[in-house]
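Left out: one protein chain. Kept in place: all the others.
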Amino acid sequence: MSFGIPFTPPEASSIAGSVDTLFYTLLAFTAALGLFLTVLVVFYAIKYRAGSKAERTGERARSLPLEVTWTVASLLIAFVIFGWGAVLFLRREHPPPDALEIAGLGKQWMWEFRHPGGQREINELHVPVGKTVIVSLASQDVIHSFFVPAFRVKQDAVPGRTTNVWFTADEPGRYHLFCAQYCGTQHSEMGGWVTAMPPEDYAAWLENQGKGDTLAADGEKLFRALGCSGCHEKSSKVRAPDLAGIFGRPVALDNQQTVIADDRYLRDSILNPKKEIAAGYDPVMPSFDGLVDEGEMQMLLAYLKSLSPRATTKSEATQ
Amino acid sequence: MSTEALRPTSYLGEGAGPAAWLLTTDHKRVAWLYLVSLTAFFFLGGAFAVLMRVELATPAGDLVSDDTYNRLFSLHGIIMVWFFLVPSIPATLGNFLLPLMIGARDLAFPRLNLASWYVFILGSAFALVSVLAGGVDTGWTFYTPLSTLYANGFVSMAALGVFIVGFSTIMTGVNFIVTIHKLRAPGLTWFRLPIFVWTMYATALVMVLATPVLAASLILIVLERVFGIGIFNPALGGDPLLFQHLFWFYSHPAVYIMILPGMGVVSEVLPCFSRRPLFGYKAVALSSMAIAVFGFLVWGHHMFVSGQSAYAGVLFSFLSFCVAIPSAIKVFNWSLTLRKGEITFETPMLYALFFLALFTFGGLAGLFLAALAIDVHVHATYFVVAHFHYIMVGGMVTAYMAGLHFWWPKLTGRMYSETWGRIAATVTFLGFNLTFFPQFVLGFLGMPRRYHTYPPEFQFWHVLSSAGAVVLAVGYLMPLLYLGWSMFRGARAPANPWGATGLEWQTASPPPPHNFETMPKVDRPAYDYAMKGLRHEAFSPHKDEAR
Partner (left out) sequence: MSTTTESVAFDTRAREKAADTFGMWVFICSEAMLFGAVLLLFFFARSSYGPAFAAASQHLSLPLGTLNTAVLLTSSFAIALAHMFTASRRWRPAVWALICTGLLGTIFLFIKAMEYASEFKEGLAPVLGAPFRFSGPDPTHAELFFAFYFAMTSLHALHLICGIVVIAGMLLLWPGTTEAKRTHRVQAVGLYWHFVDIVWVFLFPVLYLINRA
């Protein structure tokens, strides 16, 4: 029907439809306003061309009521569009419960993903249809951006912090995955495909990937290898906070403040433990900055999260 | 030249040697120095753009390598933004016209004005050396940590070039602000100023207050690259997002440095060829100031998906919708200016009408980007590219062409070919839309910007865009030829060929060295096209060409 020429991107996620409704509404509004102004200017240009016989008396160089009217009208329309866009946007902050969490790591120039079961893939991402997926993004080097047009989602992966993006695919298929933040020489090659498949196919696919250790299990090994368990285990002689159920819980700090132990807090506590010290503990933990890379950081975080059963069922911490 | 009697009658006749031009402090000659340099940069940046469009005609990267392509778009951006758009109208038309429009003999600091050009040239030298030495591959935005730790181009060199050019911008800004405050002719109150002067004032304010922030961010980049001082390096405890905040705190207001002067030009041209006062003069003047002020508060809308807090995103989105209002007001006012006029369609008017169309549609596209949920999808895609080219090229460059044609008789004392002028304006308009409209579709489809290769299903739209780029290039080359020709062979221009109201038209074309034989006094508002004796003169360029 369109001779193979694409006009619209596929709509393949739970939010795509509502984003497009706003897009098309706005398109209709702007097209109408733009055309109205164009027609008006062309009409004036013809009617009042030099030498035409049009009536020119009663011209005015200002009209306060008119100017106030269009200023107020523009403001009101702008506020409506703003509110609509903002409400849809804020859903980013509230992923539906029971999400599947996949770790995504950007590096020059590939995306590396790890499923909770430990399955790894590069520049490919397989997800089940109908289940919410949270991709927790990190970057090994420069800023990248995870972009799946068919899902209408985009999120930068920034070195030194974890960012999250969620989507629920609702249409099986293969969709483009791009890096949307310019990241150096092969920026345009950094991407691949997201494959959305029915849950049973996804389960079968996971099976076929061979059973590696889960991300959390790798994280636990690392937790021992780096010596974290030496202090953070209950039997330890050194007094260090017990990490069971830490994720998503409020932590009292020695400066009388309280923070939620989210991705950022856990990451900072590993790399920069003196920054926020849990109340009642001595600041004896050394920094692991430079000793763990971003991939290992994701394993550690996955392990810590696996210690709080609530977090895997209800991802409250991101709310 | 020591006595009054020997003084030449035109600023162009004041001496022709290189020294008479290179050591001049006459604002009109400095404007020419800028005009020549900026034209060179415009075509250099344009050549990079054409190369990119040719590469993008096919999905594979078959014309240039990925590193070359990355350098092309980085240099295109750096050159067009800092070496053309930011100084374009202020340093050329603004420099030439500001004293004329307010009835002054020169800018307040003529030597500072000349110095600003030399600083500009020094900065250009750095930029050109970085181009010749191998280019820059960071994009014009210099995002860290790519620019500080990973890029292999001559980043420090280019950043220093931009930093130095920033000084020239600040010098111009200071000069304009002081000139407008202190040198207005007797009777020329603030609300009698032409809108062009208002927009120059707003632009100068932004130049003076925003450029130093860019300077700070570039200094920190160079310190990081050269001295290893890691304020944006996460490995040293720094934060890469800090750079984005600093950069956009400058670069968003800089967008207004780039568009406000264009709004000023159009506000002069539309009333002149409609023979009508500008509709809602005060609203247009004050909305320019509102844009300058609000422009400082919206930088975060470049960072909705960068990892800044979602609530900051909501706030910045709200402010961005607010800053859209003054622009909307202006579009309505310009449109109503035509009502009940006596409209003629000379070249400057055609460009101004095309500006109106392109600016309106480009501005409306901005609503999509300010709406958070849509921006998440189209951010960093061709939709953004199309939007800012509609404003920067469709808006600003079109207005620049309108102004150049409108005041060309004043600059040179010659008329250009009206026929060729109209053809070029139309070709530019068509070529522009063919180039950039398809990019809106591409962006909505999800085509990311700064891509050297792309999925084959996008090719149709890319081919249209590349074809348009060729047409657009022709549209921009034509004025170079016929305007150049007119400088030597064009018909002599009368003092006021368009029958316009501004003070600049009350002196000879080209103006005498100190602008006015007798210093003007003002006793009427701007755009008083009902004034007696001011008719669209019987002058007809076609008749003169035939002679």
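Think of it as A and B in the order they're written, each chain with its own count starting at 1.
Rule of thumb we're sticking to: contacts are C-beta pairs under 8 Å (C-beta built on N, C-alpha and C of every residue); 3 or more make two chains touch, one makes a residue touch a chain.
None of these values were measured; they are calculated from a predicted model.
Novice: Pick from B:209, B:322, B:471 or B:495: which residue touches the chain that isn't shown?
Specialist: For the chain that is not drawn, the touching residue is B:209.
Novice: Could you tell which one of B:57, B:115, B:129 or B:223 touches the chain left off the display?
Specialist: B:223
Novice: May I ask which residue of B:64, B:115, B:129 or B:178 touches the chain that does not appear here?
Specialist: Residue touching the chain left out of view: B:178.
Novice: For chain B, enumerate the residues touching the unshown chain of the complex.
Specialist: 99, 104-111, 170, 173-175, 177-179, 181-183, 208-213, 215-217, 219-220, 223, 227-231, 236-239, 242, 246, 249, 514
Novice: Spell out the interface residues on chain A facing the chain that's missing from view.
Specialist: Residues of chain A in touch with the missing chain: 272, 274-275, 283, 287, 289.
Keep in mind that, in the parts below, only the chains that are shown with their structure count from here on.
Novice: Which residues, counting only chain A, touch chain B once they are in their complex?
Specialist: So the residues of chain A touching chain B come out as 4-9, 18-19, 22-23, 26, 30, 33-34, 37-38, 40-41, 44-45, 48-51, 54-56, 58-63, 67, 70-71, 74-75, 78-79, 81-82, 84-86, 88-90, 92-93, 108, 141-143, 145, 147, 149-150, 152-156, 158-161, 163, 176, 178-189, 272, 289-290.
Novice: In the complex formed with chain A, which residues of chain B make contact?
Specialist: 61, 66-67, 70, 137, 139, 143, 145-146, 149-151, 234-235, 237, 239-241, 274-283, 304-307, 310, 313-314, 317-318, 321-322, 324-325, 328-329, 331-333, 335, 338-345, 353, 356-357, 360-361, 364-365, 367-368, 370-377, 379-381, 441, 444-446, 448-455, 457-458, 460-461, 527, 536
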